[in-house]
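Down below is the structure, laid out as structure tokens.
A protein chain is absent from this complex, but the other protein chains hold their places.
Going by the order they are written in, the chains are A and B; count residues from 1 in each one.
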Amino acid sequence: MFDVAIIGAGVVGCAVAYELSQYELRVVLIEKENDVAMGASRANTAIIHGGYDPEPHTLMGKLNVEGMRRCFKLCEELDVQHIKTGSWVVAFDEAQRATLELLLEQGIANGCEGLEILDGDVVRSREPNLSDDIVAALWIPESGVLNPWEFALAMAEVAVRNGVTFMPNTKVCGMSWQDDHYEIKSCVIGAGSCASANESELENGKHDTSCSAAKAAMPEKITTICSRYVINAAGVESDRIHNMVAPPAFDIVPTRGEYYLLDGTAAGRIVSSVIFPCPTCAGKGITVSPTIHGDFLVGPNSEVIGDREDTSVTRDALLDIAQKARQIVPNLNVRTSIRNFAGVRSNSTYGDFFIAKSATNFIDLAAIKSPGLTCAPAIARIAREILGEEGVLRERRKDWRGGRRIVRFKEIPEGERAAFVREHPLYGRVICRCETITEGEIVASMKREIPPVSIDGVKRRTGTGMGRCQGGFCGPRVLEILARESGHEPLNIVEDGCGSTILVGETKDPRSREVSHK
Amino acid sequence: MKEYICIVCPRGCHLAVDDENDYAVTGNACLRGAAYGREEAMHPTRVVTSSVRVRSRKHPRCSVKTDIAIDKSDIAKAMLLLDDVELIPPVRRGDIVIASLFGSEANFIATRDIDE
Partner (left out) sequence: MKMYDDYELIVIGGGPAGLGAALSAREHGLERILIVERDVELGGILNQCIHNGFGLHYFGEELTGPEYAARLIDRLEGQAIDVLCDTMVLELIPGEQGHTVRLMSMAEGYRSVGSRAVILAMGCRERTRGAIQIPGTRASGVFTAGTAQRYVNIEGYMVGKRVIILGSGDIGLIMARRMVLEGATVLACVEIMPHSGGLTRNIVQCLQDFDIPLYLSHTITKIEGRQRVEKVTVQEVDDHFNPIDGTEIVFDVDTVLLSVGLIPENELSRAAGVEMDPKTSGPIVFENGETSVSGIFACGNVLHVHDLVDYVTTESEGAGKAAAEYVLRCAHTSHKRTCEKTPYISLVKDETVTYTVPQRIRVQCVDDHVRVFFRVKTPYKTPRRIVFRDGDRVIASFRRPYMTPGEMEHVTLKREQLDEVLGDELTISVEEIR
């Protein structure tokens, strides 16, 4: 029996887990994917928003500035990569300049500090690649960028360190109230991990390594989790979770946003802060922003889609994004693209975050759309307060251990590198040459509270494969280390989610030679 | 009439070989092309390259090749033979991995050294 079950290990769920781990509570964090931050939390613009955009009467408006400041503080405390870049909202004509005035007032009402509207020439003196057609821009000095998946992961790691149970590969399929607790029916995919699924299959003598077979081979087991309280942080699935226990109150409108990631070494210093166009009803528009890895993100567009998990990119959207981005940065060269990706945002018919106690012992932190990443720590604070009012929060843990320090070879000062590597030889072998990530960093990531189970899991934790070669060089090496350190067969190492197999068999094995009839 | 693209040089002449008329070649720009066309029509051969298992942690596979070209029609059969080979280091370039393929003069030989 748990005191609190958090459904969804996106950035909101992780922030809540972090917050609750500070109390004497039995908390479980339930996630349908094999890692934290697998939905919108990992495919977004990675911006800590300044707080000028949401209207003051909304929850988004009320929580943004608080969230922003807590984000920066948490990034410091948990050693999450971030940069306080500041951001600009640019205006191309007098009508848009008027919008800036409105945003300025809105920002002040929301608690932003240091906002100012500057003329185009001043803007260009600070961001020389911006279009000559920009007449003015709103400067938001407090905002910045961060590593979004590391942010979620760092909070989850501290939570797990302090007793929170993390259940990956566990999809909630039903929930019922039983006198004093919820019974949460969950479907456990691969009985814990993808790798063990394949291994059990192997024992049954049905070993077939083709990818479709590997997926079919993932046994699913129904399990029941009991918890007195349930917190719905299920992101794009949050309406479905809500509807399991309460009358429908909102519908998620899955909204896909596509992106380019441009190579910083090839593209040059395009911008040094986040550049937004003037917002419209469709959202904040196509943004050009630096990343903490020294690259640049361009996007997202905004497209309502039927399939909540459809993170494909499309030719038309990418062409459209490139064209719109060039209005802001005319010499933007998408030929320096190293990756395209898409995220599905949890927009909803409600129009604001849906945060409420919607049923007995059931708290919705639902329909968290942008600026949800920024607001996550403030949303977690509200969840804690609701639980406090319910009398759930007993004492604070006296043995709570916060904080987090990550050794990143790149950050070690020149003068200290030789001594450090002498002491820790694994940091002397560079595995990812584009990002200069060492074997020491990869092995260390596997020894932390939530070890990676996939190539992309290592990527999110260490930065391997983030760069221009996109894992072409380091992929096989990361796979080897992952297999060695986890004790799994290389054949069972996945790229990302369960079923995303990489290797399908060995050469010189007659089974690899079977002609597949499809 | 059989048609081939000549690979003797980068020019890539389109050859026509008349297999009912003493393998006469047309479309070639040089004599080497004519010879290639006849050979391809009458008795096509290929050098086969692949790899075999090695009992080694560092090098799980060792590259191999046929030391002379073998009949094109024997390639698939030859590949299957390699499934059953496992080398034990040290391996030296030129070591015979499978001798006299299908009774011919061709052998599979190692194309690299593996010390351990």
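Criterion: a contact is a pair of C-beta atoms (placed from the backbone, for glycine too) under 8 Å apart; a residue touches a chain by one contact, two chains touch by 3 or more.
All values derive from a computational prediction rather than experimental measurement.
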Chain not shown, touching residues in chain B: 4-7, 10-12, 29, 46-51, 53, 58-61, 63, 65, 72, 75, 79, 93, 111-113
Contact footprint on chain A, counting only the chain that is left out: 209-212, 214-215, 260-261, 265, 309-315, 318, 334-335, 337-341, 417-418, 420-422, 425-426, 428-430, 433-434, 436, 439, 468-473, 475-476, 480, 490-491, 494-508, 512-516, 518
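Keep this in mind: only the chains that are shown with their structure count from here on.
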Centroid distance [mean C-alpha coordinates] between chain B and chain A, Å: 51
Chain B-facing residues of chain A, complex: 507-510, 513
Of chain B, residues touching chain A in the complex: 51-53, 61, 80, 82-83, 85
